[in-house]
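With one protein chain withheld, the remaining protein chains of the complex are depicted in position.
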Amino acid sequence: MSHTSAPGENYLTGPKGLKSWLLTVDHKRIGLMYLYTVLSFFLIGGIFALLIRWSLFSPDHKFIDANTYNKFFTYHGAIMVFLVIIPAIPAALGNFILPMMLGAKDVAFPKLNLASYYIFCIGAAFAVSALFFRGADTGWTFYTPYSIRTNTTVILVLCGAFIAGFSSILTGLNFIITTHKLRAKGLTWGRLPLFVWALYATSIIQVLATPVLAITLLLLIFERVFQIGIFDPKLGGDPVLFQHFFWFYSHPAVYIMILPAMGVISEVIPVFSRKPIFGYRAIAYSSFGIALIAFVVWGHHLFVSGQSEFANFLFSLITMFVAVPTGVKVFSWIATMYKGTIRFNAPMLYAFGFLEIFTIGGLTGVFLATLAVDVHLTDTYFVVAHFHYVMVGGTLMGLLAGMHMWFPKMFGKMYSEGAALVGFILVVLGFNITFFPQFILGAQGMPRRYWSYLPEFTFLNQVSTVGSWFLGAGFLWTAIYMGRALFSGAKAPDNPWDSKSLEWQSPSPPPVENFLHEPVVTEWTYEYRPSKA
Amino acid sequence: MFSQAYAAGLPIAASDIASRWDSLYNFLVWLSVFFFILVVGGMIYFAVKFRQRPGARAKYITHNVLIEVLWTIVPLILLMVIFVWGYVVYDDMVRPPSDAMEVRVIGKQWLWQFQYDDGRTTTGEVFVPVNKPVKFIMTSEDVLHSFFIPSFRVKQDVVPGMYTSVWFEATIPGKHQVYCAEYCGTSHSQMLAQVVALTADQWESWKSGKQLLGEIPKAGETAVAKVAGSSDAVTTSQGTTLVKAPNLIEQGQKLAMTRGCVACHSADGSKLQGPSWKGLYGHEVILSDGKKQKVDDNYIRESIENPNAKIVKGFAPLMPTYKGMVSELEMNALIQYIKSVK
Partner (left out) sequence: MSQATVTHHHAHHFASADDEFEAAKQGMWVFLVTEVLMFGGLFVAYGTFRGMYPEMFHEAHKMLSVPMGALNTVFLITSSLTMAMAVTSAQKGLRSRTTGFLAATFLLAGCFLVVKYFEYMHKIHDGLLPAGFFTNHELTNPKAPLFFSLYFVMTGLHGVHVLIGMGLIAWIMIKNQKGYFSPAFYTPVELVGFYWHFVDLVWIYLFPLLYLVS
């Protein structure tokens, strides 16, 4: 199937004017609006990251005071977690790609989809508005009772995260029903692309876990407004209970961040290896295995909180099981490359980057799951490095792989592969230089959220800061060449990567209703039969 | 010195547990290196070997049950070994020997205060004997803190309104850095302290209130502290003034008198309106609802702040709450006194 799209007929050139975008119910346009919004917040969160790293360049050279530093790391964390990594792949790429992969004309509830976007924007506006008042300095984890006592405007950030949560819930709901009801003829569950499986598992977590975060944040808002005292030891409450509530959501949230990235990687590797994905079922089921276990491991964040020894025993044991399905995925991706014919296009490069970074993130996760080892490492830079390797390295590599993969589909333009290679090297190198030293800093005992530090930590902090410049340059470079491609890139063919997945069987960019003919599926998405290269 | 302690990427291991921790950590490091090479090495090898070349054909492989079962089972077994190893070390980390010397620790924004049985208090420095188990019983006056001593590889959150504890047995004399590891506001990163592990001689002079002369070096470094003549007020290397006070038990006993506790609680076993303190600590009592309750620091604290929560069977809920009327230092003294009534 190969069509050339008639000029002037695609979703970008369809209805014109700002209003047609702001009020669109087209999932593709909503996906793009999410993408632009998320990338804007990524820029803001990234600037705070660079400022934090600059402040840490030396133990005494402080261009910001401690209170400002505390606010900066709070903004960095809250913006990156709630406004970037959680929505990045599902809401931005997922919105665009999921219905197309299913052969659908739209998501199940298009108006609800638009509403989700605006709910997200309102939440984001609340969170960011704190910047213009007294800020927030609790860290993105809002631990009580500090978050009850601080005189900063943390309540705005709480409201923001609370509201943005509903956007996440509604998007998850939309995707679940879309996957159930709107698959093309012949697209059975066993033929679905793994990106769909991953988004489906993610949606289930979003729907089940986010309400608990909502109620937790609401209770914390009430703590500050009505002094309900549930988490406040001064009023008879239990501050550690907050941590249980918070992590009951926020641990599964880690999988909201990583599962979609894993889905992207599962798409990229077979296409660029010209081979079926290895262990399709194992990868699909392992997503659900991870989603399921995600709900019963929250206590591993509380090993030194004063939680009972027995609870620690159980949570450590269960956490170990997460590593098994994760390992299965990683091994299956590597096996997919075996005896393939591998092309080194940008998406595949980022899949390599993902594998390198995520493997380190995953392995260091085992350190932290191990009870005794966690006692020393928790709340140090080791943890900071670990979750950046998983969340940033993993999710961001997935996002970049996905953006490079679907850019031609989304915009009908090609970017320069040479420029992408440069960007890839800068990002991966910069990332590792920034975060690998932090493992060592943590093992040496440097606690996280430290504005100043002892002189012996200086060298590694400086290495890390220099790395952050490379990383920043990498993103800047990526923004430049992608922006350029947007305006002056070569016209993209309908299926530049020669993929079997449905979204490529439509013109680039797709027409408003996604497909020129209603697609009918007759085979597995990964049916890459050997052919001469 | 600096390079020695940090060359291995870990702080000096200054306790038996720290050494065992290091073995487990190093095992994990090497295991990770192995798996990293397996995965990333495999990836690079395949990427090069199977790169697209003219005439090359991909092979159609969808799965292989044997290898999939293998890469599920083998990691699972390894993980279980790691889990058990981690738990065994952890179990020793959190189980202090019964003869451990106790020091009471109060965290507050942004300093650490230490209260000894002999009634002295110090700030920013805590003096302990080397080669003897020491247990810190900790609470916070305001928000969460976390007591972290890297050279012993232990850390424990310090929570307002309750007691948590941490223990260690220093094998290397000298100063060991303490950090606050739970974010607690503005000066979180300056909420530092030192555990000063003293040799037997130094410990004896500290106990008798003598001055410790000279700079006590960082653990693992070579300078030796000297001990000089006695003095009631001791100035330590950080300039903290230690005022000699009645010991903690005496302080507690006095508080029990002045706050009226003794009107209802006897120290000799006789039954008044409330349970006698004699032989109470460390034993189980039967509560009015038939449940058993071990009398520990947290239970005594709760009974002072919220007396009706857990009434001992046979007594009426008569006691008013003392919440907010007893400072953390006084609370420690009271608990230490009740503990001492055997």
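In order of appearance the chains are A and B, and numbering begins at 1 in each one.
Operating definition for what follows: a contact is a pair of C-beta atoms (placed from the backbone, for glycine too) under 8 Å apart; a residue touches a chain by one contact, two chains touch by 3 or more.
The model shown is predicted, which means the values in this text are computed figures rather than measured ones.
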Hey, which of A:L35, A:V212, A:I277 or A:I357 is the one touching the hidden chain? A:V212
Using the touch definition up top, pick the residue from A:G135, A:G237 or A:G361 that touches the left-out chain. A:G237
With the full complex in mind, choose from A:L51, A:A78, A:A91 or A:A104 the residue touching the hidden chain. A:A104
List the chain A residues touching the unshown chain? 104-112, 169, 173-174, 176-177, 180-182, 207-212, 214-216, 218-219, 222, 226-230, 232, 235-238, 241, 245, 513
Hey, which chain B residues sit against the chain that's not shown? 289, 305-306, 308-309, 320-321, 323
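Keep this in mind: only the chains that are shown with their structure count from here on.
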Of all residues in chain B, which touch chain A in the complex? 2, 6, 9-11, 21, 24-25, 28, 31-32, 35-36, 39-40, 42-43, 46-47, 50-64, 67-68, 71-72, 75-76, 79-80, 82-83, 85-91, 93-94, 142-144, 146, 148, 150, 153-157, 159-162, 164, 177, 179-190, 306
For the complex, which residues does chain A have touching chain B? 66-67, 70, 137-139, 143-146, 149-150, 233-234, 236, 239-240, 273-282, 304-306, 309, 312-313, 316-317, 320-321, 323-324, 327-328, 330-332, 334-335, 337-344, 352, 355-356, 359-360, 363-364, 366-367, 369-376, 378-380, 440, 443-445, 447-454, 456, 526, 528-533
